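Removed: one protein chain of the complex. Kept in place: all other protein chains.
Our next item is chain A:
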Amino acid sequence: MSQDVAAAGRRRDAVSGSDGSPVFWGRLIASAPYRALMALIGTSPTRQFVLLAALPVLWVLTQHLGPMLQMLRVSFTDAYPVAVGAEQNFTFDNYLRFFGDSIFWMPFFRTLTFAAVFTFCTLIITYPVAYFLARHVSPKNRMLMLLLLLIPFWVGEIVRTYAIMILLGNTGAVNLALRTLGLIDRPIPFMYTSFSMGAGIVYLTALYMLLPLYSALEKLPKSLNEAAADLGAGAWTRFRRVTLPMTLEGISSGCTLVFLISTGFYATPVLLGGPSTTVFAETIAGFFHVAGDEWPTGAAFATIMFFAALVITFAFQRVMKALRKGDS
């Protein structure tokens, strides 16, 4: 009873000051628009749902889908930005340009190949980390370990990319260590190769793979592995027949995230890649700001990559779903 009185007192304090005059929240609750809104929401569940959903839906439409739809629209025009007095016409030419010129296919397929390979590498590298974290670190230390893994993500993509440059450059830490150990006489040219680009992308996307894997592994009951061990299954068999199938959902989520992100990377390939690693994002960027100034073509190419990545992701999800069904 005394708790109810105290809670009521707190509520009263929230709407009125010490002298009894209404504070901001009190004035808000008493205001006519607020009362009208509450009356409107209270009239029916449907109306309540529509009103409450309006803001998030508006946010998704304007902030998420809006720019993409605008890009899609631009991709079907022959000029953008439109010069004063000029006319903008509808056209398919920007899409035909991609399909009609094989020059653009190489960076396109290279990007998809790189994304698939780097996704696989990220999976191979982060799975043991997630496994260790979820299965071997005590629950009280897990948060600390996760925080340590999150530290690099407190800084931006560009800073982390430069960190890779500092590591892999001719005068970087790796070459310095190898020289100090007497293993090499001349620096190994790690930088500006598919290796340096891959190292950068794996580093940048590792968290997106790690967290779904960690989540899936943490949920996996230890009793299942123990039962398999009791039945005579060795470590590899337990992993192959129990752990892996039970974490396919985490693998699927992680791979989807990393693959989609990898197809869109621009700064990292530009900074870490070499002459033979040009990715499609660089081609697209070229249309936006190099001599051509051809936004509609860039928009069309971005749309093509967007849908290609979606189709591949969809196919991958189907395969993973089939695998999960097969295992269950």
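Just so it is clear, contacts are C-beta pairs under 8 Å (C-beta built on N, C-alpha and C of every residue); 3 or more make two chains touch, one makes a residue touch a chain; residues count from 1.
Convention: contacts and distances are computed from a predicted model.
Per the UniProt record, the absent chain's protein name among "Fe-S cluster assembly protein SufB", "NADH-quinone oxidoreductase subunit C", "Cytochrome c-type biogenesis protein CcmE" or "Spermidine/putrescine ABC transporter substrate-binding protein" is "Spermidine/putrescine ABC transporter substrate-binding protein". Of the listed residues A:T119, A:T205 or A:T283, the one in contact with the hidden chain in the full complex is A:T283.
Here the missing chain is touched by one residue of A:L123, A:L149 or A:M191, and it is A:M191. For the chain left out of this panel, the touching residue among A:G169, A:P212 or A:G254 is A:G169. Screening A:G182, A:P275 or A:G326 against the full complex identifies A:P275 as the residue touching the chain left out. The set of chain A residues touching the chain not shown comprises 81-85, 101, 103-107, 165, 169-172, 187, 189, 191-192, 270-271, 274-276, 278, 282-283, 286, 288-293, 295.
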